[in-house]
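Okay, here's the structure, questions in a sec.
A protein chain is absent from this complex, but the other protein chains hold their places.
Let's look at chain A:
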């Protein structure tokens, strides 16, 4: 009996040391393009984590056609809502899935943690380069040669979703500039509504607004990062929204909550400056308003301008430690370039493809009933070409967002301003970069 117990003790002790030594070894893996060879015989099973609505149905199409490469899909909350944290923990523990959905703004964070497989050696991936919209490829390659850290999936060109019925009834013209938007806000408030709900805790929307105005938050010259969350353009955008908040012309319901859905469903908020995938958020969150919405181009800073912002957009990345990067890359390419997958992704989740010929996808030419039969993707197709390509994301966006969001939340509750929040977020970001030995200019 005693011997047996001793045996149990020994094995568990061994298991413990095995765990720790393997994780130590994992840190030593050098960066650089990994080899991309097919698996030597036998069918391959890949794991894939994503939060795209109904992604299972899209993956099923692949699985039915490819018995030799089976993909097991797992769904979770959206990236910053918990999935990224899971990914980081799984990477630390050495059991990350083969593939994961990562938004462009989070790619630098995963790369800096050495969590991604460089697919530059995978011919099917590099061959597809020219099929993608330039700026999306720029996001996954970081503008470097021999670097591909993910396959672009979708983009999030922004436009103005608005309650056509309410605007017509109140006799308010659809705003084409931000100045008109602020003027409309006053009239909407007088009519008992709010022009929109200011996204206090999801900073990505604000980033999209700043992107449109010409804000550039991060730059990386190869030796160090420069952080500037208060450049001229961003300051202009922050002051603009601060003014609307101070005048109580926008509501500040926390985004992505039942309460937020309810505010749109009850017609309290009349517009939403959002990305193309927002079409799905409205139709699923505010089902009672079906047929009453329409989409117009994003309001402009200069009358007659044609500049759009971008909010979100994801890539399909292969995690470090995947034993089958070749097969994983094949699946990622199919998922993001094949007509059948892109059509399904658009029908199920309103994703707007990151490929150049995606704009001609038949599904995108149809009118959408929820938006009164409007061919809404025409608006987004135009916006996609108006997104300025050179926006760089920092390597610790999680902490930048968390800090900015703490400040934004305080600002909507009346203490401090959006600009204060950005100032604080900049300090926190620089501190965080330093604490992880990531070189940063002061």
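The rule we apply is simple: contacts are C-beta pairs under 8 Å (C-beta built on N, C-alpha and C of every residue); 3 or more make two chains touch, one makes a residue touch a chain; residues count from 1.
Here is the rule we use: contacts and distances are computed from a predicted model.
Taken from the listed names "Multiple sugar transport system permease protein", "Glycosyl transferase family 2", "Glyoxylase, beta-lactamase superfamily II" or "Urea ABC transporter", the protein name that UniProt assigns to the chain not shown is "Multiple sugar transport system permease protein".
Of the options A:111, A:163, A:189 or A:324, the residue whose C-beta touches the omitted chain is A:111.
Across the entire complex, the residue among A:224, A:247, A:306 or A:323 in touch with the chain not shown is A:224.
Across A:95, A:239 or A:258, the residue that sits in touch with the chain not pictured is A:258. Residues of chain A in contact with the chain left out of this view: 1-2, 5, 8-9, 12, 16, 20, 27-31, 84-85, 88-89, 92, 108, 111-114, 142, 200-201, 220, 222-225, 252-254, 256-259, 262-263, 395-396, 398-399, 402-403, 405-406, 409-410, 412-413, 415, 432, 435-439.
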